[in-house]
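Here the complex is missing a single protein chain, while all its other protein chains stay put.
Chains: A and B, in written order; residue numbering restarts at 1 for each.
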Amino acid sequence: MTDVPDAPAPDERDTAADAVSDVDGVADGPKATQNPHHLVELLRQRRRHLRLLDTGVDSWGETLCVAADDLLHVLAFLQADPDADLEVLVDVVCIDHHEDSDEAKASDVDDDENRFEVVYLLRSVRLPYQLSVRVFTSSEHPQVPSVTSLYPSADWLERELYELFGVYADGHPHLRGLLLYPDFVSHPMRRDYPRGKAQPMVPLRTPQHLPVVVTDLPVDDTGDAAQDAS
Amino acid sequence: MTSTPDSDIDAKLGWVQRILQWATRESLSAYVVEGVLPASSTVPWLQKALLERLRLGLGVTGPEQADLLVVVGDISHKFAPVVQDIWARMSAPSWVLHLGVLPTTSSSPVSYALVDSLHEVVPVTVRIEGLPPSKDALERGLQALRVRMREAS
Partner (left out) sequence: MKSVLDALPDVIMPDAVREADAASIPLVRPDDHDLVRPLAEEELPSATRRGSLMGADTAPLSRHLVWTFGPSHRALPFPLQLRVELSGERVLTVDPEIGWSHQGLERMLEFGTVDEGFGLLARLHPTTPLVPQLLWAHLWETILDVVDEVPARVCWLRVAGLELSRVVAHLDVLRALAEVYADRLAQQIFTDAHKACARALWTLQGEANFCAVGGMRDALDDSALTALEDELQAALVGVGQMHEQQLRNVAFVDGLGGRGVISIRNLLDHGVTGPALRASGVRDDVRRRHPIFAYDALEPALVTQQDSDALSRATQRLQELSDASRMVLQACHEARRADPSLGTLLDVDDKPLPPGRCAVSLEAPNGEMAFFVDVDANGKLRRTRLRTPSFALAQCLPHFLADAHLDDVVPILLGLGMVGTAIDC
């Protein structure tokens, strides 16, 4: 956080504006194709050694499933390659596949191999491509490689991921909580976190004098007097 | 046909104005803390500007000079110690008005992050439910607050 953003000098600013005025959010020109599997084919052509576990197309765009070890390679390639140019990380979403049904509890299966699924939503500004990359991680060692070296927006997103789900982001410069307070124990967005459990930060006082509660609901006369008289 | 007549809108949305007028008439200075506004279809965004004016000072530059602490909406657990600190800085006598909370029913979702009842954090004098509170509820609530204030002094 000590780096000062480089404000372009006046003459350089003009060139910056000129250069980006050709960049259009809407695609036109030979670089954008209408192929719905463009990014997957690009990966298959130019990075044959990367194993793609699953590919497809959904409402966000193309979708890709890779192993956690290959995540950084895939994202680095797609960010740097000029025909993909996925330079914005929109979101990092975690889905907990833990079953809290009675059968799952009875069978006592705790070490789930693919309990947490982390989805990275990416998009390009210059080209009209969007991609979601999924990795799975287990319940015992929930960790994914950190993508902060590629996308600085992953800093807070991975902090939130760790805090709410407990999934470590290896390589994160400083993983700590973001939304909750330091005394909060456990991870509240997990499926096995009890629904109404609250962890108050201040010791709750036992009320001595109850407040006067005024509600909007229609009450009968006796109820009204009882409320206002307390 | 859903267009509401103007008088109805003013009645619904004039609650902040009403509190301002009431507090000025009672010669009170109030410090307003705005928490999370609860879910409601009638959202007081017209009153946002007025709420900001409230926040900037009803005769106060800080809680030290306030008589009344007005908490609007729900408070998260992380924010609770801040509210306690504000209340602790208020010199006696002080009262707390909790506004705009929906009545807790069994079907309302419970959140791990929000304080269920503000009364367990700071001693609330009057709690008015409903956002925006109806004119009748607001009147009764302010009347009850005045009664409590007279009792204390």
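One rule holds in what follows: a contact is a pair of C-beta atoms (placed from the backbone, for glycine too) under 8 Å apart; a residue touches a chain by one contact, two chains touch by 3 or more.
All of these numbers come straight from a predicted model, not from anything done at the bench.
Participant: Of the chains you can see, which ones touch the chain that is left out?
Facilitator: In the entire complex, chains touched by the missing one are A, B.
Participant: I'm checking contacts with the chain that's been left out. Which of A:L52, A:M189 or A:V202 qualifies?
Facilitator: A:M189
Participant: For a quick check of understanding: of B:I86, B:L118 or B:L142, which residue touches the chain that isn't displayed?
Facilitator: The one listed residue touching the chain not shown is B:I86.
Participant: For the chain that's not shown, point to the residue among A:L52, A:L179 or A:V202 touching it.
Facilitator: Of these options, the touching residue for the absent chain is A:L179.
Participant: Which candidate, A:E140, A:D170 or A:D192, sits in contact with the chain we can't see?
Facilitator: Only one listed residue reaches the unshown chain, and that is A:D170.
Participant: Would you write out the residues of chain B that touch the absent chain, in ascending order?
Facilitator: Residues of chain B in contact with the hidden chain: 1-4, 9, 33-46, 48-49, 52, 55-57, 61-62, 74, 76, 78-79, 82, 86, 109, 111-114.
Participant: Which residue numbers on chain A touch the omitted chain?
Facilitator: 1-9, 12-13, 15-26, 58-60, 69, 72-73, 76-77, 79-82, 85, 87-91, 93-97, 119, 121, 125-126, 128, 132, 143, 145, 149-153, 155-156, 168, 170-172, 174-182, 188-189, 195
Here is the rule we use: only the chains that are shown with their structure count from here on.
Participant: When the centre of a chain is set as the mean of its C-alpha atoms, what distance in Å lies between chain A and chain B?
Facilitator: 35
Participant: Where on chain A is chain B touching in the complex?
Facilitator: The contact residues of chain A facing chain B are 179-181, 188, 193, 195-202, 204-217, 228.
Participant: For the complex, which residues does chain B have touching chain A?
Facilitator: Listed in rising order, the residues of chain B that touch chain A are 77-78, 80-81, 84, 98, 103, 110, 112-113, 115-116, 119-121, 123-130, 133-134, 136-137, 140-141, 144-145, 148.
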